[in-house]
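Only one protein chain is missing; all other protein chains are in place.
In order of appearance the chains are A and B, and numbering begins at 1 in each one.
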Amino acid sequence: MTNISISSIIIYFQKIRRNLSSNLFNTFLSLVLLLIISLVCLNTFEWLIFDANWKVVGSNLPLFAFGSFPSNEHWRPAIWIISLLVISIITLFGPKWKWLRKNLLMAWISTIPLGLYLLYGGFGLTPIMSRHWGGLTLTILLTTCSSLLSLPLGIVLALCRQSSLPLIQKLSSIYIDVMRAIPLIAVLFFGQLLIPLFLPVGIEIDRVWRAIFAFTLFVSAYIAEDIRGGLQSIPKTQIDAANSLGLNQYQIIQLVLIPQALRIALPALTNQSIGLFQNTSLMAILGLVELLGVGRSILANPEFIGQYIEVYVWLAFVYWLVCTIMAVLARHLEKRMTINPANF
Amino acid sequence: MKPIVIAKNLTKSYTKGLLALDNVSLTVNQGKVLVVMGPSGSGKSTLIRTFNGLETFDKGEVNVLGIKIDPDHNERKIQKIRKRVGMVFQQFNLFPHLSILENITLAPVHVQKRRQIEAEEYGMYLLSQMGIDSHAKKYPSQLSGGEQQRVAIARALALKPELLLFDEPTSALDPERINEVLDAMRRLAKQGMTMIVVTHEIGFAKEVSDQVLFMDSGKVIETTTPDIFFSNAKHERSRKFLNQLDKY
Partner (left out) sequence: MKKSQKIFVQFGICFFVISLVGLLINNLTINLTRTGLGFNFNWLFKPASFALAEHPLPYSSSDNYAWALFIGWLNSLKVIVSSLMLATVLGTLIGFARTGKNALLSLLSAGYITIIRQTPLLLQLMFWYFIGFLGFKDNTFIHIKNIIKISNQGIELSGLTLSSEFSALLFGLGIFTSAYIAEVIRGGILSVPKGQWEAFRSLGLSEKKGLLSIIIPQALPAILPGLTSQYLNLAKNSTLAIAVGYSDIYAINDTIINQTGRAIECFLILLTSFLLLNLLICNCMEIINKTILNSRKYN
């Protein structure tokens, strides 16, 4: 027993040695790299533990999480974020009961009305205006709402672009290509500015929803292209088979093409939503106090002036963490789907 | 004798003036099995694909189950035909995102508007006929080629068709898997199913078919009984083809 483990350890080290020192240059390179890495790590840890003044983060944690949401109502966004975390954990490590797996998608979708209810209030909760929303809560809200709205729009656009009707095909192509040519910040900025101009007098939409609509218009063009890629990679024989069974055009799209295209496009779609999560930070320079916006407002506070590194490192860590969670969830979903497509 | 398929002077050309079908005529009666043979590119697949409207044609007329289609054919008529004609493809073409049972119940539920439970019961019956009812909850990618093709046959049978079209059903299978599919087809023929089969399987053609149709470059070279075709083919072209098949 010990013999085996010792020999396997020896083989393991031999492998590493072979990997790192196949020739003189490689050995030298590895040593230099090791030296640099250890120096950088040492310095970073020293800074993280001794030099950095984490008070700027520690004393502002509620601000980072909830923005200027009234402090006696903090439990509301907290419940929402916790419920999102719980669902993530259930998705990843939860039991494989069939009814649970089947309802998971519904649970994910229902987190959005839940979040909106908890934030807006009404029906027994104190109503709170959207200008008090902020921090990570607002970042997540922007991401989830825009993702959910842009998916159906993206599907419709992709189908229109594949349509045999030339007019529809042209219109959606123009929309998709123009949207993909302009920078996101321009879409967001003009969304804030122009959406009110295009609405009838008297109807107003608050800043958060204007941002969500702008994100939706932007992201749906990208999603449409991902789904079009999925549609194009479905073999023509699938349509033959569906036709020979007597399914009509709409049934073929709904029952055969869309489900397969979504599965094929899933990795690209999750990348889009991770990108969307990062890009919500753009709203920080357009007047919303989301996660990065909170960081900026804290840095503007004379008490914490100049503590850029601490705040930015902390923010980078939070963004990195959420993105990584999203990526792990996505990879998990893909893996399950290749084993058994029912787990979608 | 009720004719199920009547084709008259079918002609279809590809863009370069090549004829995929050149004045093809044939009749298949109820309960009969027609085997279509010929070298690759001879138009066999194109021919049977015109019978359920997957392929269009330029001249002639097809009458399937009493429904006439002509070159400028009508979607509604083709849809009617497809509800009564099943098809099995070379590459199985199962829907990868649906389970075996869902593959089978898709058309009954959405095309014939039958109840889910009823469709599932009949689907399970068909799967047990094909000897693969234990795989009902699995997905196509988890099955072998032979099993997938038997699922495809069950899927085609789920609409209770009056005619089955087979487009080289065993060509994509490993040699040791071919017989399980041919056995299923033999059983169907015995039960009196009308079938048109494009295949290279001589054994199957000899044993099961009532008629053999030999095609080359879009033309029908000869139509005879299997006895005559395999022992004493009239045409030089047919004999050459059979000789080449024998070598494999």
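The rule is simple: a contact is a pair of C-beta atoms (placed from the backbone, for glycine too) under 8 Å apart; a residue touches a chain by one contact, two chains touch by 3 or more.
None of the values given here were measured: they were computed from a predicted structure.
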*asked:* Considering all chains of the complex, which shown ones does the missing chain contact?
replied: A
*Per the definition of touch given earlier, which of A:Ala78, A:Ile112, A:Ala268 or A:Cys323 contacts the omitted chain?*
A:Cys323
*For the chain left off this view, which of A:Ile37, A:Val86 or A:Leu125 is in contact with it?*
A:Ile37
*asked:* Looking at the full complex, which residue from A:Pro152, A:Pro196 or A:Pro235 touches the chain that isn't shown here?
replied: A:Pro196
*Out of A:Pro152, A:Pro183 or A:Gly287, which touches the unshown chain?*
A:Pro183
*asked:* Contact with the hidden chain only, please: which subunit A residues?
replied: 16, 19-20, 22, 26, 29-30, 33-34, 37, 164-168, 171, 178, 181-186, 189-190, 193-194, 196-201, 249, 274, 278-279, 281-282, 284-285, 292, 308-309, 312, 315-316, 319-320, 323-324, 327
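Keep this in mind: only the chains that are shown with their structure count from here on.
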*So how far apart, in whole Å, are subunit A and subunit B when each is placed at the average of its C-alpha atoms?*
48
*Contact residues on subunit B for subunit A in the complex?*
52-54, 79, 82-83, 85-87, 89, 91, 93-97, 99, 106-107, 110-111, 139, 155-156, 159, 165
*asked:* Quick check on the complex: what are the subunit A residues that touch subunit B?
replied: 237-238, 240-248, 251, 255-256, 259-260, 263, 340-342, 344
